[in-house]
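Please read the structure below before turning to the comments.
Certain chains of the assembly are absent from this excerpt, and the rest are unmoved.
First chain written, first letter: the chains are A, B and C, and each begins at residue 1.
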Amino acid sequence: MHMADALISPLVGGVMWAATAAITAYSARKLDAGGDDRVVPLMGVLGAFIFAAQMINFSIPGTGSSGHLGGGMILSILLGPYAAFLTMASVLTVQALFFADGGLLALGCNIFNLAFFPCFVAYPLLYRTIAGAHASEKRILVASLVAVIAGLQLGALAVVLQTFFSGVSELPFATFLLLMLPIHLAIGIVEGLLTAAIVTVVGRARPEVLASAAALPATPRPGRGRLLAQLLLLTAVTGGLLSWFASTRMDGLEWAIFHSSGKEALPAPATDAHALAATLQERTALLPDYAFRPAAEEGDAAEPAAEVAAAGSGKEKEWPDVSAGTSFAGLLGATLSMLLAGLLGFALLRLRQRR
Amino acid sequence: MTRPLVVVSDLRHAYADGQTALHGVSFQVGSGDRLAIVGANGAGKSTTLLHLAGCLLPQAGSVRVADLLLCRENLSQLRRSVGMLFQNPDDQLFMPRVFDDVAFGPVNLGLPADDVQQRVMHALAVVGATHLSHRQPHRLSGGEKRAVAIASVLALSPAVLLMDEPTSSLDPASRRQLIELLQTFEQTLIIATHDLDMVLDLCPRTLVLGEGRIIADGASAVILSDAALLAAARLEQPLRLQACPVCSGAARRPSPPPGR
Amino acid sequence: MARIDSSLPDLSDLDGLACRDSPIHRLDPRIKLLTTLLFIVCVVSFDKHQLSALLPFAAYPVVLLILARLPPAWILRKLLLAVPFALCVGIFNPLFDRTTLLHIGSLEISGGWVSFASIMLRFALTVSAALILVASTGFDALCLALARLGVPRPFVVQLLLLYRYLFVLVDEALRLSRARAQRSFAGRGMELTVVASLLAQLLLRTLDRAQRIYLAMQCRGFDGEVRLLRRLRIGASDVLFLTGWTAILLALRFLAPAPTLGQAIGRLLPS
């Protein structure tokens, strides 16, 4: 599932860009240090393979809908995490540029969701742990299933978080999450099965391919620690800088909220699901809330979740009344400027034809 | 003679990128005939075959096979009477074992297991590949792959067999074996190829395509010795006719090799 | 995904468009890339209920489209192809946000619809800007720009190879699925096991191909480094383009002339 430019704020997009840029640079450095130049064409062609493989779709049993191969996990199994990450990143870049899947600003989010989680989390922590170096076919099946599902769930969660923090979509956090996770569980099961089946066939036909990839180091432990630390630091710095910039220089409303909520200590990890849900709802209420009020009223942001319903019915607070006139004026102005743009275009066109 | 089994009339096709591959092609093939389709690279041979096999639907004009009009509704019925051999056997052999691959079509027809077993063994026997049934397709030699690919099509006992460049990349002995095998077939054969010597051995009738149009349609012996026609279609005489002093006075003889 | 299948011709179209010549095509790809990014950031940085301030940004794609001599119908078609996701998420806004934001006559328009419209507008603007960038630059030039802007080399080489073999492998996959369709009847032959062995077959062939490509590269002195010969040069027109658009975009972003203009006119109108 791709994030789109239209749904994210520059802050979220920027932070994710910074994070993926860091991982890309890190992976590229690791790859250079590996010193195996055979991997260069291999990565390129496997990236093209992922595209081609997505053309061949299959029916998901019992649903009548069809799915296709995602790619992050199978690339990790064949190439190891670093090369797999770079390959997935390039696949997503081509999708963003040519198929308008996502967009340039959302590219950071998409690479993070669809490449980082499978390659740097699910593969080393789950697949490698379960399958080991010389896996039996049963272990491959279990490992692929678990790892692919986990990777996809993390990705889906990240999509929801990014959407939520961007605040463009009105979908409440919990609802969106409840939409996303089950769908991605179903997709994950099918994709896990498919991944396992492919790995098994390749393992039978070319055992050496899997063996050489399994011999590659998965993320080495100290490296992983440092990577994560760097990532966190970088993310924090970018986030802080951008939100400061935003709150002082741009129109600030949305960002100030984010900024202040970002400074609050995150709620302690909830031990029971109920507490978690409550926390989530509280946070959910935050953004819809601010969206309906002028900046002045923005103080009581911590109102309970019932706010959503109240705002939904739209009876008590007639906030937008004041701005109805403004909005009308805005539309008028916009129409005029569209007209101007059209005229400009027309003039250019004539000028060109004259030449 | 026999009444036409395949009727193509005014078939046109443009690919999605705007490239027009066929500008109105019409021909008929009788039951049991063997037709060769020849022409330069990009002339439209493969596109024509893909229509007959139901892989592409006509954008204009029509295709009929065994009195069945090619359209979306008739597709799966039409595919039962047509078998297509793709140019590269690797494209066609996608199951893990030779047996599974040959059985793929019959199983999808919903036949009972015994029936499938029998069809598969028969098809493998026809191409002389019974001993390969438990091998993995990608470990076979080029000639073996070709034989298995043919078996996987024969297992559906199609009335029409379509072949796209069946002899390319085979060594001369495997090529000869294939030609001899095809000579024993009684199905209707339509072969797209650059191998004009094979045409001479196998197909009484030849259709010459050029830039999506039919340039000539007639007896192979006549067409393949018409040097001017062939040159116009970016072809040349079959090599055996080039060397023959009777058939081609002007043809280049191989120069004597210089001594070392 | 049948989409790649049907988008591949579009991809070749993109190549064709990138080969044309126009003032925009002649600009340095780095400049175009940076301007496009700035444009996208400006567009998405507005509040979600902003519609009027967004509309003037349409000037950027319109002007570039015309200067680059790209067919507008083509961009529109691509936009429509990519619409579903933004639509899927955006369509919830009217459900969850029903506060009336705007009266036009007796018609009440809720905030949800406004933000939905805003999402769709953002979508149209950002996607068309990215499409124009690619269609007026070409993939290889963009990769070159990325390399010069400091993107790690392995990643860029990767992109180049991926793009080159995309066409080759998609063709291969198309032939494989045609061969499968040939022997599939009444919906059978689409099972997971079949798809898995089909994909495994494609993967094995891809691995072989990678090996052959590596050998071919080695034979021509490949040592792990891919060197790109072409130079990029930033000229006066590039500087002009970048500074001009930066000024315009920032002005549109921070001065929001459309509402102001509208208000000014609104005051003139008898209310």
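Please note the rule applied: contacts are C-beta pairs under 8 Å (C-beta built on N, C-alpha and C of every residue); 3 or more make two chains touch, one makes a residue touch a chain.
This structure is a prediction, so every number in the text was calculated from the model and none was measured.
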Whole-complex copy numbers (one chain of each kind is displayed here): A x1, B x2, C x1
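Methods note: only the chains that are shown with their structure count from here on.
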More contacts between chains, A-B or A-C: A-C
Chain centre separation (chain B, chain C; CA means) in Å: 42
Residues of chain B touching at least two other chains: 96, 138
Chain A: positions in contact with at least two other chains: 201, 205
In the complex with chain C, residue positions of chain A that touch it: 1-2, 4-10, 13-14, 24-25, 28-29, 31-32, 35, 37-38, 40-49, 51-59, 61, 68-69, 86-87, 89-91, 93-94, 96-101, 103-105, 163, 167-172, 190, 193-194, 197-198, 201-202, 205-206, 209, 246, 250-251, 253-254, 288, 291-292, 308, 311-314, 317-320, 323-338, 340-342, 344-345, 348-349, 352
Interfacial residue positions of chain C with respect to chain B in the complex: 6, 8-9, 12-13, 172, 175-176, 178-186, 188-189, 194, 197-198, 200-201, 204-205
Chain B-touching residues of chain A, taken from the complex the two chains share: 201, 204-205
